[in-house]
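Yeah, one chain of the complex is gone here, protein chain that is, but the others are all in their spots.
Our next item is chain A:
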Amino acid sequence: MAKMTKEEVIEVAHLARLAITDEEAEHFADQLEAITNAMELLNELDTENVEPTTHVLQMVNVLREDKSVPGLDRDLVMKNVKEHEGGQVKVPTILE
């Protein structure tokens, strides 16, 4: 059985870009351990020769015609952007 430790939860939270307190990590560790343990049920099944299903409908290479179509209006696109300038999205400083 997989034991989900507090440290593992902190690592996973970091990968998922979620800030997490020690207290929360402990709480989530208990819950996630119970959930992953329940999922071990799948190990009962021999799936050696089973193909994985990624999608229920058999569709391949769904392409549209290679023709340009007008995009959204730029001012409209900025409507929900908290900070923008000169038609561009302003992002936090990434280099000091």
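We take it that a contact is a pair of C-beta atoms (placed from the backbone, for glycine too) under 8 Å apart; a residue touches a chain by one contact, two chains touch by 3 or more; residues count from 1.
Going forward, contacts and distances are computed from a predicted model.
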Protein name as given in UniProt for the chain not displayed, "Urease accessory protein UreD", "Acyl carrier protein", "Glutamyl-tRNA(Gln) amidotransferase subunit A" or "Phosphate ABC transporter ATP-binding protein PstB": "Glutamyl-tRNA(Gln) amidotransferase subunit A"
In chain A, positions touching the absent partner: 8-9, 12-20, 28, 31-32, 34-36, 38-39, 41-45, 47, 50-57, 59, 62, 64, 72, 76-77, 79-82, 89, 91-94
